[in-house]
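Removed from the display is one protein chain of the complex; every other protein chain stays in position.
Presenting subunit A:
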């Protein structure tokens, strides 16, 4: 599939800030199943900083933006040729050992509810267990935008029974770790016209490490494994750790507002 991405994030500040520093993870992962045809990131007034690939295989690009400024835009435009790898991450160079991804964070901390959910899933071998856990999470948390917020934990979303892709991913990560499977949060893009559901084009899912197979993606929000409709950007322990854009404004005294527009289209159609 040939997917085109047009992603703009606009930050506005009620009173001008002195300067901004950002760290981006906005470049498609180098792996089987996605080939970048074109990819351009621009930041209004931004100076490119550090540029490297980290231990998780994510391409990191730093930016600094001199002020005073009241608004900046981060724009990502590109085209990626994708193929379906049945969710399996192959050809991805990374140096972090799988065991590292067993570590719990505040957002993925286990509680009794998650423990019970994880315990109910059963499967022959790690792969079947991972599928069962993804199904269990999909069944336990209904997709409902607005029910949760950026800081909702896995335990809270499960108790609520509703959430968005971030909550599904957090809950699945918590359950997988409870069953001894390394798991991580993945951020990326999703072309969602196919199923007609109104899922966010800026998407997130989870990867679970299956011995002998490697990392396998699971998207409980859509009850499937990532396929040719998905573009993978980067990973982390949780949503905060895997955030595609992180930034700090110096001399910020007023409120910051954020406006995000993402369009993922099938360029081949």
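Keep this in mind: a residue touches a chain if its C-beta (ideal position, glycine included) is under 8 Å from a C-beta of that chain, and two chains touch if they have at least 3 such contacts; residues count from 1.
Note that in this section contacts and distances are computed from a predicted model.
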Record-based protein name (UniProt) of the chain missing from this complex, from "Circularly permuted ATP-grasp type 2 domain-containing protein", "Sugar ABC transporter permease", "FtsW/RodA/SpoVE family cell cycle protein" or "TAT-variant-translocated molybdopterin oxidoreductase": "Circularly permuted ATP-grasp type 2 domain-containing protein"
Candidates A:16, A:49, A:73 or A:113 - the one touching the absent chain: A:49
Option from A:90, A:103 or A:120 whose C-beta touches the chain left out: A:103
Subunit A residues that touch the omitted chain in the full complex: 19, 21-23, 47-56, 60, 62, 64, 66, 95-97, 99-100, 102-103, 237, 240, 246-248, 250
